[in-house]
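All protein chains but one are shown at their positions in the complex.
The chains carry the letters A and B, assigned in the order they are written, with residues numbered from 1 in each.
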Amino acid sequence: MSTATPTSGWHADPELLGQYLRGEAGAALGSSVEAHLLRCDTCRGRIRPLVDPAPLGDVWARIEDTVQAPRPGLLHRLVRRLGVPDHDALLLAAAPSLRAGWLWGTAIALLFAAVAAGQGGSRGAVFFLMVAPLVPVAGVAVSYGPDIDEAYEPTLAAPYSSSRLLMLRSLAILLTSVPLAALGGLLLPADNWSAWSAATWLLPAAAGVALTLAGSTWTTPTRAGTAVAVAWFVVVGAVSSPEGTTAAALLTGPALSLYAAVALAAAVVFQARSGRLAVMGRNA
Amino acid sequence: MTARPEATVALTGVTRRYGAVRALDGVDLTMTTGVTGLLGPNGAGKTTLLRMLATVLAPTEGRLRLLGLDPAEPHERTDVRRSLGYLPQEMGFPSGFSAFRFVDYMAVLKEWTEREARHHEVRRVLDLVGLGDLSTKRLKTLSGGQRRRAALAQALIGDPRLLVLDEPTTGLDPEQRASLRGVLSAAGGESTVILATHQTEDVAALCERVIVVDGGRVRWDGTVRDLVATALGKVWLADAPTPGAQSSWRTGTGRHRNVGASAPPDAELVEPTVEDAYLLLLGEAALSRAKGAVDSEVAA
Partner (left out) sequence: MRGSRGNRGGDSDAALVAALGDGDLGALRELYDRHAPWLSVRLSRRCSDPDVVADALQDCFQAVWTQSGRWRGDGEVAAWLWGIAVRRLVSRLRGRRQVLVVPLDDSAAPGRTPTDVSAEERVLLGVEYGDLGAALGRLSPEMRAVVQATVLDGLTSREAGRLLGIPENTVKTRLHRAKARLREDLAVGATEGLA
């Protein structure tokens, strides 16, 4: 029975191990075996063939599955609550623009804009107006395309609709950047604007995003987004006088209707041309 | 000789232009189940051709028929993609992803919506390419060859009937190549596999048929055996490069292998390889391309 080991000088014989396994070893003896097993590799090895492998195999399968598959993140769970199916939520949560870098950049840009707005009175408010709608646009611009998506080609070759993927990713952008921007908007001083104004930038943002999406059926989202951003800067710059008072015009009545109309028209164009996203364009 | 099985892939008059450049020029091809190699020098149009087979690129002219479907028609194109696996020549991965997460992501894109079945399939393809134990490691931390295998794994999801592989063996060591060959020949049983490669040894080991392209045109379309046969009597060994040989290089034994249209009398002829035939073929093709250029200059 006794085989010398460095630790204790003996091993549990198979008879004793069998008794232990069957629960026949009694209290103190069982505890002794257990204490011994904590230190003895050989006896643990002897226990192994005596235990039914099937349930252990089942448990391992569950462990492996949990360990391999990443835990759904916060965004994934949030999106599931909104009723999005699990597999779409997975795609959404994996969107390239959800990388930490993008989120940090967005947060910093908005913080900057909000601070400038808070300090500079109407001038600062113009600055916020210029920046805030472009945050979602920039997000959509870097959400998709051969220059953005590392796995662009096999993604294209998959049956999942490219336009749907682009829209899902844009949704991810909106879900992250809009709350951030709204937060920035709340920091605006109340004197120059009504509380309502803090949210009206959403309409130019919607128009910008829709135009970018529509533009992505001609060229890459990055180029489309850049074009929209430039156009927006030009418009705001042209309308704003040095006092910044006329900038308010960009956020009132007729202008708002215009944004809504543009957003709608661009969305229709996108829908009509979304098939172009399914193959590589001239950029190949 | 058994009758040729039905064509699963058919190209008719396919041309792809980028401005003035013709990446593919009037290509007519058919393919069946089994493994077909695609050989050709850089810029020959291999990648363009494979992209068309993978439905990610449309031709400027001509028609394709893939698995009995027309990829120009959106619904049919999606149907083709449901039975398609594609490994591009170059691709990256979303940052921070492990091999498992990436292949799982691609499986979702391939419409594997049910989680458990999908994870089972992901494990299966990762085991196939030998990445089972590495599945939880970040792709960033893996070697180039291992990343290539992860990219290959996503192409194998769902056991596709059309498997399009652009340079699948780059970055793999000989042992990995050997196991890849096992994977591909198993797939070739019921699927149409087409793989582009620079390595003539891969063609010799893996492929029943081979297509040679150069300058956007098909130079050869037939069995590997027939291709090799074209070089019979045109490969010989000598102690020094023979003048007039099309190509000549020093082998490991110190002697020179010569390939040329006409072997000198009583030359020491040897069994030709795919590489020999390929060289001979492209030598002629390069000549005819030069001739074509001259002709068009004359015409202009």
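Odds and ends about this structure:
Following the convention adopted for this analysis, contacts are C-beta pairs under 8 Å (C-beta built on N, C-alpha and C of every residue); 3 or more make two chains touch, one makes a residue touch a chain.
Only a predicted model underlies this, so the values are computations on that prediction, with no experimental measurement involved.
When the missing chain is restored to the complex, the residue among B:R65, B:R82 or B:K137 that touches it is B:K137.
The chain not shown here touches chain A at positions 1, 8-10, 12-13, 16, 20-21, 23-39, 41, 44-45, 47-48, 50-51, 53, 55-64, 66-68. On the side of chain B, the interface with the absent chain consists of residues 98, 123, 127, 132-138, 141, using the contact rule stated above.
By our rule, only the chains that are shown with their structure count from here on.
Taking each chain's centre as the average of its CA atoms, chain A and chain B sit 36 Å apart. Interface residues of chain A, counted against chain B in their complex, comprise 64-65, 67-70, 85-87, 90-91, 94, 96, 99, 150-161, 165, 275, 278-280, 282, 284. If you check the complex, the residues on chain B that touch chain A are 18, 51, 54-58, 74, 77-79, 81-82, 84, 86-88, 91-98, 100-102, 104-106, 108-113, 115-116, 119, 122-123, 135-136, 151, 154-155, 164.
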